[in-house]
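Incomplete set of chains, arranged as in the complex.
Order of writing sets the labels: A and B. Residues in every chain begin at 1.
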Amino acid sequence: MGRYIKKRQKTLGQVPGTLVHIGEKKIEKTKITVIDYNEKDYSEKKDVSIEECRSYVRTQTVTWINIDGIHEADIIEIIGEQFGIHPLLLEDIMNTEQRPKMEDFEGQIFTVLKMLTYNEEAKRIESEQVSLVVGSNFVISFQEREGDVFDSIRERIKTSKGRIRKMGADYLAYSLIDAIVDQYFIILENFGEKIEALEEALIEYPTHKTSAKIHNLKRELTFLRRSVWPIRELINSLERGESKLIKKTTLPFLRDVYDHTINIIDTVEAFRDTISSMLDIYLTQVSNRMNETMKVLTVIATIFIPLTFIAGIYGMNFQFMPELGWKWAYPTVWGVIVAVGIAMVFFFKRKKWL
Amino acid sequence: MGRYIKKRQKTLGQVPGTLVHIGEKKIEKTKITVIDYNEKDYSEKKDVSIEECRSYVRTQTVTWINIDGIHEADIIEIIGEQFGIHPLLLEDIMNTEQRPKMEDFEGQIFTVLKMLTYNEEAKRIESEQVSLVVGSNFVISFQEREGDVFDSIRERIKTSKGRIRKMGADYLAYSLIDAIVDQYFIILENFGEKIEALEEALIEYPTHKTSAKIHNLKRELTFLRRSVWPIRELINSLERGESKLIKKTTLPFLRDVYDHTINIIDTVEAFRDTISSMLDIYLTQVSNRMNETMKVLTVIATIFIPLTFIAGIYGMNFQFMPELGWKWAYPTVWGVIVAVGIAMVFFFKRKKWL
């Protein structure tokens, strides 16, 4: 899902399901955090070992296992074995070029999403892949590195704010997806401000840089669009309620996220329209200015070239040029020059060039 | 649904269903008005308290509760509780960025629409969100501020004009939607006149301002389009008659509004086509004019540059230039100049530049 596809050669010719990390390594060591809760109890444990994880799942409580770091194939493999995740899905988890998708696989829901942030310095959207495996009473989330948009969810679980402690693993999964989707609004807001600023610049005096900025926005928007479109389908699949893992009470919430993605897609499409209009405006402006430059050149050249010619005539050194000796010749020439000049100006006025 | 997305950060990380007003505050205090009627009786009461509202709904009469102001979360929350509206819908009511939509939710129909007006000064369409909650014998309408397009409906209820007093809450909801959709025709009419004026300007002498106006129209049309397209789907959902709240006698009326939205969409698309043609015409005109400018420059320069060269030759001060002493040299040079000039003019005539 990068702007350009990344090195894949290492996976070529491998047995399908071979675990190879595709993408950039963003963390040194894999870190596992477990949050375990039900309506009454709550516990959080950091740097859990893989073996411990399994024990949590046997209980009736909801368990959220968050794994930061997806580049260590052996760890991913052990987790896969413990929770019965299909090797092809593990392969998808480790491949950061995976397209957002949802699969309902033997009693587990598997989803891949993109967590996006806008890097102001590089002027590009940065993307981190988040995979979720949802079982009947657990959610495993795989992230590329530490730091995410889930802190408010952790807070809500801890302080038992809202209904999250009363609902099951499906609601937790919904909350995570919702947090990721909500983040897209921030990016769109940022884009909206940029577009507004550019529109003003376009009206005033657009330069070469303005067009570069517009093209950059367009590129980032294309990137954003590729992350967002598949999410719509993903959530739609969840919301259709075909999986037994999704309880009926969670459906309205999924419909709500679905509405959000529609809203985001709508805005992205509107931005694309706006940006393409802006490029049109830019080209029109450039064309208009060129036209104005041409007019100035034409007016000046057209006025002075004939006048210079007249002056040139009387700069000739022929011995027999009767005019040269006439007394009123010089003022007459000036008169002609002024007359021609005025005629020209009138001509241009009529042509609306002045 | 703004041109650019508005500040959303305050909702980030909130429990879903948390009531936060997104948008501009357009009224100071929330005002509730209740109109209660059946075929025989009619009563209207302004500045009703929230508690009173509930009592109206228990009766068999049709009750229209109109709420101006959606920024006070506590009021919205109490209304939600009293009428059993899902918190996610309340969230939608308070979010003025909501896309037009329709939801059939546990015995209530919920719709969001955009009431549009064209602000001549700012040269932009202004939008006010109207949400309708339709129950078996009541309609609650939420508006951002006082003033709306429903006055004729109020009049018809009061004077018992037409069939409105004989029909139920579904017909009232239809009437409100119809009034909103009819308003779009006014905006389109306004656009039509603007386009017609611009087309004339294009034929005469299009300037930089013409193109700016076309681009402005295009932007507003894109905005209008985004408000109208979802309404088609919305009314289609209603008209398919799946909800028990919609009686069979109301269906032909909904089909009629549906026809209107199709007509509006059709016109919007035709306007878009026209505007895009107008931009093409504008660019062609600019290109044509540039071409004409170039031709004038070329003709003048091409005629006088060689002539000036000839004059320059005999302006040289060499001691041994036999021509300078010839008697007929000067008239000859004039002859050459005139001949070259005429030849040039013929050349340009053949090239169709003159």
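Quick note on the criterion: a residue touches a chain if its C-beta (ideal position, glycine included) is under 8 Å from a C-beta of that chain, and two chains touch if they have at least 3 such contacts.
Since the structure is predicted, the reported quantities are computational estimates derived from the model, not experimental observations.
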Fill in: Whole-complex copies, counting every chain including the 2 in place
5
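Here, only the chains that are shown with their structure count from here on.
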Item to complete: Mind checking the centre-to-centre distance between chain A and chain B? Centres are C-alpha means, answer in whole Å.
Response: 26
Worksheet entry | Contacting residues of chain B [partner chain A, same complex] | 4-9, 11-18, 86, 88, 91-92, 97-99, 101, 103, 105, 205, 208, 211-212, 215, 218-219, 222, 226, 279, 282-283, 286-287, 289-290, 293-294, 296-297, 300-301, 304-305, 307-308, 311-312, 314-317, 321, 323-327, 329-330, 333
Worksheet entry | Touching residues (chain side chain A, partner chain B) in the complex | 149, 151-153, 155-156, 161-164, 175, 178-179, 182-183, 185-186, 188-189, 192-193, 195-196, 203, 252-253, 255-256, 259, 262-263, 266-267, 270, 273-274, 277, 280-281, 284, 287-288, 290-291, 294-295, 297-298, 301-302, 305-306, 308-309, 312-313, 315-321, 351-353
